[in-house]
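What you see is the complex with one protein chain gone and the rest in place.
== chain A ==
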Amino acid sequence: MNSAQIEIQLIASLVAIACAIPGTFLVLRKMAMISDAISHSILPGIVIGFFITQDLNSPLLILLAALTGVITVVLVERIQKTGLVKEDTAIGLVFPALFSIGVIMIAKNANDIHLDVDAVLLGELAFAPFDRLIISGIDVGPKSLWIIGSILMATIGLLIAFFKELKISTFDVGLAASLGFSPALIHYGLMTVASVTTVGAFDAVGAILVVALMIAPAASAYLLTTDLKKMLGLAIVFGVFSAISGYWLAHWLDASIAGSITTILGLLFLVIYLFAPSKGLIAVMYREKQQRTEVSLLTFLLHLKNHSEERERHVNHLQEHINWQKVRAKTVLDLALKNNMIVIDKKIVSLTEKGDEFTSLAIDYIITNEDAQIEDMKDDFFLFRG
């Protein structure tokens, strides 16, 4: 690895962390689309900032562009508040309008500035190491690294200071307001951080990947944990993992770094969506299948409890009478046997003491919906996991 490669991976990783932090809260606030809007509508801000500063890495440009991001949020909210259109429509109206103003401004001044639409949409991480920050003649590293590094430090500082406030205003706006934590202030604070991060990352990874880096790691983490701090941590890990492996994928394919990182993010989400232990698609399907079996088991046990006559409890009879297919009947019978809930004597099925007790408890639970006495059963049976 040469030093340019290390620098690119470092920049990509810092961008990923800086995006994952506001991204986690955007996902929890169901505002993922807002990051898409911000990432596009900061374009006119960047262009105007560039006219003024002539430097894509100037802090003034970043602030100006971030301001356009916050204006986007305000405009979306204003349009939505009229009650004439819904939020998604408002977003769809605002950001193309602002973005197209930016596109026209670039086209009109194409001769004077080296800003092209491709670079804005897709970024060019590979060129980041060429633009160096020189302080009194000493090369201290790529400018992008310093910019995203400063933004990340500020973001982490704010996160640590206002973690509690962010949490309460995300979970329960009403309580936050009644306790005096201004939810509006926190909302616009978060929007500002998201905007500044977007601008800071823009140059390196472009408008589209910024959105992917904000949303995909947080959405993946959301499927894996039920703890906000862990969700933040996982989102950061996923972001950095995708940044680094995306870089090497691009290296190997000789393709766009931004595109490769986004592809990895997508694949990562897909894998987690399928295989997450409790919220994943496969786990959910498995659980539903288990639940079906257990409802059948309960139906069967109840049938035994209600019928003392042997005719009703004959193995062959069960099949035709409860109207189950052979396979299902066998599964249920095996499950009941395995749990010592029934005994089969000369093809006559009867409940054991344990089976009898279980059936009463389960029925009690279903009727009263009271949780206390069922706690022990929950581990063994999905049915009671609500």
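As a convention for this text, a residue touches a chain if its C-beta (ideal position, glycine included) is under 8 Å from a C-beta of that chain, and two chains touch if they have at least 3 such contacts; residues count from 1.
The rule is short, and it goes like this: contacts and distances are computed from a predicted model.
K.L.:
There's a gap in the complex where one chain should be. From "Acyl carrier protein", "Light-harvesting protein", "Nitrogenase protein alpha chain" or "Manganese/zinc/iron transport system ATP-binding protein", what does UniProt name that chain?
P.N.:
"Manganese/zinc/iron transport system ATP-binding protein"
K.L.:
Using the touch definition from the top, which of A:55, A:88, A:172 or A:364 touches the missing chain?
P.N.:
Missing-chain contact among the listed residues: A:172.
K.L.:
In the full complex, which of A:4, A:28, A:133 or A:348 touches the chain missing from this view?
P.N.:
A:28
K.L.:
Would you indicate which residue among A:121, A:228, A:267 or A:363 is in contact with the undisplayed chain?
P.N.:
Considering all chains, including the one not shown, the answer is A:228.
K.L.:
Taking the full complex into account, what residues of chain A touch the chain not shown?
P.N.:
28, 30, 83, 161-165, 167-168, 170-175, 177-181, 222, 225-228, 230-231, 368-371, 375, 385-386
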